[in-house]
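Apart from one protein chain that is not included, each protein chain of the complex appears where it belongs.
Every chain is named by a letter (A, B, C, D and E) in the order it is written, and numbering of its residues begins at 1.
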Amino acid sequence: MDLRSPAISQIINLWISEDIGRGDLTKVIFDNQTVSAYWVTKNDGVFCGGLIIKKLFKTIDPLVHIELLKNDGDEIKKGEKLLNLQGPNSSLVTGERTSLNLAMHLSGISTATSLLVKKLKGSGILLCDTRKTSPGLRVFEKYAIRCGGGVNHRLGLDDAAMIKENHIAWTEGIGPSIKKIRMSSPWTSRIIVEAETASQAIEAAEKGADGILLDEMDLNEIKSLVPKLREIANKSDQRITRNLVIEISGIDPKNVEDYKFSGVDLISTSAPITKSSWIDMSMRFDKKESY
Amino acid sequence: MDLRSPAISQIINLWISEDIGRGDLTKVIFDNQTVSAYWVTKNDGVFCGGLIIKKLFKTIDPLVHIELLKNDGDEIKKGEKLLNLQGPNSSLVTGERTSLNLAMHLSGISTATSLLVKKLKGSGILLCDTRKTSPGLRVFEKYAIRCGGGVNHRLGLDDAAMIKENHIAWTEGIGPSIKKIRMSSPWTSRIIVEAETASQAIEAAEKGADGILLDEMDLNEIKSLVPKLREIANKSDQRITRNLVIEISGIDPKNVEDYKFSGVDLISTSAPITKSSWIDMSMRFDKKESY
Amino acid sequence: MDLRSPAISQIINLWISEDIGRGDLTKVIFDNQTVSAYWVTKNDGVFCGGLIIKKLFKTIDPLVHIELLKNDGDEIKKGEKLLNLQGPNSSLVTGERTSLNLAMHLSGISTATSLLVKKLKGSGILLCDTRKTSPGLRVFEKYAIRCGGGVNHRLGLDDAAMIKENHIAWTEGIGPSIKKIRMSSPWTSRIIVEAETASQAIEAAEKGADGILLDEMDLNEIKSLVPKLREIANKSDQRITRNLVIEISGIDPKNVEDYKFSGVDLISTSAPITKSSWIDMSMRFDKKESY
Amino acid sequence: MDLRSPAISQIINLWISEDIGRGDLTKVIFDNQTVSAYWVTKNDGVFCGGLIIKKLFKTIDPLVHIELLKNDGDEIKKGEKLLNLQGPNSSLVTGERTSLNLAMHLSGISTATSLLVKKLKGSGILLCDTRKTSPGLRVFEKYAIRCGGGVNHRLGLDDAAMIKENHIAWTEGIGPSIKKIRMSSPWTSRIIVEAETASQAIEAAEKGADGILLDEMDLNEIKSLVPKLREIANKSDQRITRNLVIEISGIDPKNVEDYKFSGVDLISTSAPITKSSWIDMSMRFDKKESY
Amino acid sequence: MDLRSPAISQIINLWISEDIGRGDLTKVIFDNQTVSAYWVTKNDGVFCGGLIIKKLFKTIDPLVHIELLKNDGDEIKKGEKLLNLQGPNSSLVTGERTSLNLAMHLSGISTATSLLVKKLKGSGILLCDTRKTSPGLRVFEKYAIRCGGGVNHRLGLDDAAMIKENHIAWTEGIGPSIKKIRMSSPWTSRIIVEAETASQAIEAAEKGADGILLDEMDLNEIKSLVPKLREIANKSDQRITRNLVIEISGIDPKNVEDYKFSGVDLISTSAPITKSSWIDMSMRFDKKESY
Partner (left out) sequence: MDLRSPAISQIINLWISEDIGRGDLTKVIFDNQTVSAYWVTKNDGVFCGGLIIKKLFKTIDPLVHIELLKNDGDEIKKGEKLLNLQGPNSSLVTGERTSLNLAMHLSGISTATSLLVKKLKGSGILLCDTRKTSPGLRVFEKYAIRCGGGVNHRLGLDDAAMIKENHIAWTEGIGPSIKKIRMSSPWTSRIIVEAETASQAIEAAEKGADGILLDEMDLNEIKSLVPKLREIANKSDQRITRNLVIEISGIDPKNVEDYKFSGVDLISTSAPITKSSWIDMSMRFDKKESY
């Protein structure tokens, strides 16, 4: 989520357009005097969205100034102030809903991530996201995962190659697919195989996958498979691919602690995005304005 | 959600770009042969997204054909097939994630809406959404609300005017604001006042609001206030505004049934969007392809 | 016309591109020294466009400063100065034509509107526009209507629903159409029926239309129909729709005064847009520059 | 107006978005059955817009078919059919207003142009437009001028260079400006000088202008000046610029015939765009549909 | 190349997006402190790109300041400093590659142009480019041609008409084509005929072409043809077209001096774009920062 990226500006403009449409009908009642307001959270959680909110308001009106009281990734407690805003009254009101929607949604994701990350503390296993993200919001939701202490998996189909169930069914299989993709991708791209069986995982390791995702596999099977896969990878004579990352998925987030000693590198889950609730926040006007 | 709208095409292209990036690295392993697949749901719920998914896949590749087995708004049961797909293998794989993400998210909203709508059955009260929607997805999420049996509130700041707490704090107040907005808006636009107290509600009714939103108000207060507001509105000599819609918000969705006999027209809640989980679905290749 | 809307910026950029193309060929002769100039009107009328012009010039060059001597909606007399400009000479010249084109066109519309509005003075009837607007210029032309004292009808097909002659011919008719649209539209959307006969108008009122447009109807028929329609609406038990707005159209603007006592709420006409001439203005350099 | 240009598609999409907004609220009442309709003109005039209308409807819905009964540039008489349409009822209704608005506006321009062109018949003088065009509609309005028998002046600031009053005031003057522009422009670009006095015109001819625009000049002065300018140009030793086009502007269109024997090449006027009314047309459903 | 043009901003954003993608992964290591750096050239040549680079960096980060030490078109020597930069370290690094790529490419073109221009010195013949330009970079590459001392041919298919071999093969031929194009183009547009034989060239002159391009013609044939063509043009009674520009192409750039006395006006060649190498430059951090 690089706020200097023109693509981000384009998306922010799209969000503003979505809400303003042909024009905020209430704009006529405002005199554009400078007022001050603040945001407060109504739930505990992990804050995310402050930097984007600043850019969003600046896009609506460069005269709006925001002082962040919490950084992205900070823990927040019910009732705490999150940020102060100052600017023309009409602009604060026009940007209120879109900015709150974003921060409430992202903070919900950061919060849910943080809970899972804590459960894995000390295990050396990283909590990782997936490509199950709300269309149009991926870079933001993945940023929220990081703010919650998680790590990101690939950002898109171009960011690493993953050979999954349907890929295997419709092509020549794991070995030839790894070879073809290796030839045509940037050398920096990793190739991952999603394995549903031990034999698929072993084939992937033998053929030089950079990562193996063990999907919906039994814990005991995982435990016995991981050292075998690492051994195969270590012996590999394929320089680029000898290094192996092992990842599991398809786990009920409630049971994540059961996997602390599974020996894998990563647990990937979409739960912080697909099963979380928004953190409730609101924008309140400052009753005693003193300037 | 008018799929003929150029804005929808632009958003669909943005979603595709988000996932494809500089190109699906696995494309090289496919021979582009026509294959068939289907979608299956792993949860019960209310389906939403079929029509958009068709357009999404047509945008990626006009050779992909989709037969919808469920219509938007249909109830679906765990294990049921939702749709069949046929097309070049590489295109099915490239569109898989984005299309599932959308349908899983929207079906989660439809499902949550449907549960609340059922609780209000027979009361004559409509369940209504709010502007708390994921940035960039409003028309789609509001469509999911309708598929779940809810009705939509205004789609943006231009679709109706709502005078809220901050508006009141920063302007000349309810009466003058209604008057100014009425003069400068299309005559077709309704004006709503969000009232936090009975006296604000009464002022709004007297000054000719088209709608009054009673926010976080006690049930008994609502019950005594509603007939008063209707009486004031009936006496109004302001032709355009005599008709009054009364709406409540700020209710815990769990207690929605308590408000069945409150006499209001609408209960508005963001819960189906901010507190729902995705319906889990997956795309599976057809094992017995026969064409 | 909300100048903070990204859509407005996009359109302004499109206008500038239209004229600049691959680059103003005369730019090379300028030294970019700051000069001053002013606009003068060559006709009487009602001014419109000042705020947009400011944004247009700022988009071309942030160093251009404009002081508006007339506000949008002000009466202007032949020979009066409208605004002062100061900025790099090349930028004033590059923005000259596009900005004048816009202001001359919009002021022509405001002026024509104002003449009609004056004729209805004291009648309580509002002069309203239609969707007959120049493609790409609707929000601007509708703003010019307001600057001339008129009110706006719906801004697009989504802003209110109107059931017209072709709608009736190709669907199940007025009653079922109102019902279906009511169910699927935001509750804030009004539904209007364009009636060409008294019986259509009566059906519309009985079925709960929010507005009825009597198109090309005889004045006497209008006079006898209006009280009937109001009576039907008052008796209605459809809470949301009991309130009825009656509108007439298809009137020769020359005869608008004949309808002052017709009892309707609105007279809608496209004439200020489709039959008006531009107000002539020009940009002149300041002969005695003193800074 | 090259309909293959991506810029045209972008503008057509913008027009459609302008009217559809978040979706045509009446779409739900249609069954998408194929219906037929036609357009009829309510005024005499010169038709313009058929080809664009076809593309506009195809953009909304590829199933709409249009048979043009009149070509762009054809004379049309009140009551004549202009085109037949066939397609899904909802799509005809959704595209109706935008397409009619465009054709009515452009046909108004073609009609007004045609009247002036007829007055110059036999004189050898061409009627030419200016850059006074509605923002965003220039290529279309200039096309309408051609359909009415006029010729186009430059399409933008990059299409030819014109040195006007403000240019002269703010630079080193006519001679040096011609020289600098000649050096930095494509060799194919012509350079025109707008002269308000005879001496400016003579200087322009001497310095090698490709065209001279005599603005608001007295007819007698024009008559005496033209042969002098042609003589100067003929003697020029500047190969690229010896050829001179002489143009007049600032003429009241009513008096255009007075200038038939002025000896100039072109009369340029904005009147067909700034002072014309729309040609009234409507779309009617076919009462006897037989398919 | 008018940097005020919105189209230029759009292209610059596209360039930035191309490199930043979903975000510069190294951004996290920077503290955004202000640093200074400079550009140095590793080859001799003619500089081009300074003004665009300034706009490019301002687009990435308004806090970056650039002091140009060389103007576009200046000669540069290996080891010379070209510009100084000051700004947040992360922004300098993020814009480095794209800006260098552009300047190195354009300076390569300016340098190659300059070498050819010098060979024609004193001949009165101008060196001209063609439409053989890298897709998406035409206005920039044509600007580089001018910085190297060349002149531009038409910028696109709309900027002048050229009747080439395929045009002649697929239409009614030179004469009728000139006539039709003259009628439908802005009067300011020149019409050029690409002639492969003397008889085509003569026909073009007789029919009133504004320019004739003699393609891959023998030097002796050119020498004998040029005076004939000029004579025909001088006698022409077609006022707009009597003036003739003669251009040759298809020449090996090595032999350009052979054509110094050919009597033509222009030699057009794509070599500075299609056969040139980039000038090598690099951005270096200032070792002694002193602020």
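As a working rule, contacts are C-beta pairs under 8 Å (C-beta built on N, C-alpha and C of every residue); 3 or more make two chains touch, one makes a residue touch a chain.
Given the structure is predicted, the values throughout are model-derived calculations rather than measurements.
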Mind giving the shown chains that are in contact with the missing chain? A, B, C, D, E
Looking at C:4, C:22, C:54 or C:190, which residue reaches the missing chain? C:22
Checked against the full complex, the residue among E:48, E:145 or E:162 that touches the missing chain is E:162
Out of E:78, E:118, E:228 or E:275, which touches the unshown chain? E:275
Contact with the hidden chain (one of E:59, E:189 or E:268): E:189
Filtering A:192, A:209 or A:283 for touch with the omitted chain leaves A:192
Which chain C residues touch the hidden chain? 21-22
Considering the whole complex rather than only what is displayed, give the residues of chain B touching the chain that is not shown. 13-14, 16-17, 20-24, 27, 59-61, 91, 94
Contact set of chain A toward the excluded chain (per top definition): 2, 126, 128, 146, 151-155, 158-160, 183-190, 192, 210-211, 239-243, 245, 265-266
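Simple rule for what comes next: only the chains that are shown with their structure count from here on.
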Note: chains that touch chain D and chain E both are A, B, C
Could you run down the chains that neighbour chain C and chain D together? A, B, E
Which chain's mean C-alpha position is the greatest distance from chain A's? D
Compare the CA centroid of chain B with every other chain's and tell me the farthest one. E
Can you work out the whole-Å distance between the CA centroids of chain A and chain B? 24
Just curious, how far off is chain C from chain B if you go by their C-alpha centres, in Å? 31
I need the residues of chain A touching at least two other chains; which ones are they? 14, 20-24, 94, 139, 155-156, 159
Quick one: label the inter-chain contact graph as line, ring, star, complete or other. complete
